[in-house]
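Only a part of the assembly is drawn; its chains keep their places, and the rest are absent.
First chain written, first letter: the chains are A, B and C, and each begins at residue 1.
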Amino acid sequence: AQDLFMYCGAGLRQPVDELLNTYFQQTGKKVNVEFGGSGQQITRFKATGQGDIFLPGSHFYVDQLKEMGQVTFSLPVVLHIPVVAVNKGSAEKVKTFADLAKPGIRVGLGDPKAMALGRTAEDILDNSGLREAVLKNTVVRTATVKQLTLYIVKGEVDAGIIARADGCQNQDKLVYFGVDPSWYKPDIVTAAVLKTSPQPEEARKLAEFLGSPASVEVFGKYGFLPVK
Amino acid sequence: MAELELIGVKNRFVQRTDLHVPDGETFAIVGPSGAGKTSLLRIIAGLEPHEGRILIDRSEVQSVPANRRAVGMVSQDLHLFPHLTVEGNLFLAMSRSDCSRTVRRRRVSDLMELLRITHLAGRKPATFSGGEKQRTALARVLASAPRLLLLDEPFSKLDFRTARYLRAEFKNLQAQLGLTSIIVTHDIEEAADLARTVSVMRSGLLTVSGCRTGQDSQAGNPVELFLETPNLLTCRPIRNLGNGLVEAEWAGGILHIPDEGQPFSSFTVKRRGVEIGPAPPAGPRINRFTGLIRQVKINDDSAMILLDVNSAILRVETTPEDWTRMGLSEGNTVHGLMKLRALEACCPIISSRDMPK
Amino acid sequence: MSRLDRLLTIPLVLFGLVVAGVLAALVTEVTPAELLGSIVHPETLYALRFSLLTSCAAMASATMLGVPAAYFLARHDFPGKGFMETLLDVPLVMPPLIAGVGLLFLFGQGMMGGHLARMGFYLVLSPWGAVAAQTFVATPIVLRSAQAAFASVDRGYEEAAATLGLSSLQIMIRVNLPLAARSVLSGLVMAWARTMGEFGATLMVAGATRFRTETLPIAVYLNISSGETGIAVSCSLVLLSAAFLLLLSTRLLNKPQPENHLHQRRSSWPNWN
């Protein structure tokens, strides 16, 4: 049979690479995967009308496709939860979320429209009650979480709200701590089988493989948390 | 190789021109700066829009593009291809020819020899001297084997010796190949030397005269005026004085004309070789005359005076200042003196004066 | 038109059609509502203004850097010149994101940021960062075109100017610059167009803070990232229209200048066959 074609959020690249290797060894099924920004991939999917499976970093994009009626099956895989990451050099100054509101702290946040975590950050700000103070400290908004991570790692900002996975992958250069879970709704990495798939059965098998506990464990290695 | 005819050709810079250059002839154009000489050549070459008809070998070419006319031109700015060597320039000019490679190579080396640029063969023109560039341009246009050759001041940057040599070679070549050509020059000697017909262009108007000695000339004819054509006068030699002078009768008087060792029945006298004045001028007592001022024409830098000497017409040129000083006007009588050195007997063979044979 | 001319129009028409096709494809993709929405949206207007301002500032500095450097390079030979020129070409090849990363590292806290900050000059994450990034991208384009242009100018003009007693500065500004103007300007336009469309380097150095460091291309990118292709395309149509109008007007303003006819005797090309 034909290879499968998968759109995958670029942020999930390391675990997905590993998993697809395993999948190939287990089933002999080859998956062509295209990594990229999820928004871009929706655009491309709309224009090309090709693809079997979509794995964005946030269920937000799957919802968009669902609205368009392009999804035949979907499955939550892992959680993408926000953390406050702090540059090692500023670790003394920022120890709690409230410290982000301290004068003189430089905070970076994601763009609320472009970035799933940007939206999450907005929720956190609203619910923490520190919105104004933190926004006053916010010196930059970024287009991607990786950009924000880079700023924190490089010390351009003292702290920012990034994904746990990114914090986990840069442990040597920054410290991170969690945020009150009641302040936000976590993003869910979701696998969606696309309506355009010529082999929906195979695609569904792959989606289920990605959602299997073994896979979730692999995701865990990279800092993702299982969906409860 | 070709016959050229212009019928009612004109544009912004050239007034209505009719012209016929017979096959194998050279036609020279002289004239002041900005007269439209270059413009006329460019029209003939097909580089300038114009009205009227151009016929080469009796077929109309005015709507034929320049590169199909086989009309070669050396422009004032030469425009040698700077990215090619001399050889490259010549070979490119032959790209239309269907000769074999060997023939072409021979032709290129012959032309370089002819124009004395063999030593420059492998160099690019950027660093050439003015004369070297001009000779390369001549070689290049000859390489393209045109039917008709248009030369815009082709020898202006050459010292007189090289120019003389090239003029001679050009005449040879032209005789051999029967080239028809039009040459623009500021050197009237050169024009007279190369061309049977010399014409003058002034403010866009081309006036064709006859031969350089102006047999068919009229008074005030712009060609005459511009060229300072010498007076060609008919005389009756009486006797050879043996002292290098020949006594001859002209306009009812006696003249002494230098002996050229040949019989003659006419002579020329340069316009500036005649001194005139209200009273007899100083100088030797021979070759004097009196005449009537028939017409005067004053230009920027010359005064042309038409004299009637016993019904013979004599044209005299002087400077406007001198003219004013004389205080004469039309209708007055003047005394004149022809300088001996300005007189030349018209012998049947062309004098070889400055030309190598 | 000669046969060759007819042949030459084929690529012209072909590419013209592709460009028109791309534009048409983009236009048909957006609903009028989306388009109108983007046009009047204060964020779009801010981004447009910010784009224009930063690109003009960047062009000013790119011109100040690139044109003199090009003049120098076109006229001097020195050991290692080829190496130097190639080095200056490198930003042309750099993927913009990497150029941005490099500038971020260079001007960030790690290397020079501290010093710059002490001088009261914040480049990173500030609007000046956008200018710096665009300058970095534009300068090599300006430099390269201008260098080729200056090198093509006949040196005789400069020599004539020198014997007339003009100073080197006058020779540069009143002789060589006008003589090279056409290609220099064309390089400037290309560089300007590049800065207008540039987002990778700007994004990295200046961030994507709305109403602060958001250029139109960044707005486009943000909207693409959130999957709102329609709005992204409308934003880019706004960008393209603005650029189109600007380019067209400079072109029309320059049109009657007879500098376009530097060397010619005729006003239009004849057709050879």
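One rule holds in what follows: contacts are C-beta pairs under 8 Å (C-beta built on N, C-alpha and C of every residue); 3 or more make two chains touch, one makes a residue touch a chain.
What you are looking at is a predicted structure, and each value in this text was computed from that prediction instead of being measured.
Across the full complex in this structure file, the chain copy numbers come to A x1, B x2, C x2.
One rule holds in what follows: only the chains that are shown with their structure count from here on.
Look at where the CA atoms of chain B average out and do the same for chain C: the two points lie 57 Å apart. Between chain A and chain C the centroid-to-centroid distance comes to 35 Å (mean Cα coordinates, whole Å). If you check the complex, the residues on chain A that touch chain C are 37-40, 42-43, 46, 61, 64, 108, 111, 113-115, 138-144, 147, 150-151, 154-157.
Those residues of chain C whose C-beta lies close enough to touch chain A in the complex are 101, 104-105, 108-110, 113, 124-125, 203-204, 207-210, 213, 218, 221-229, 232.
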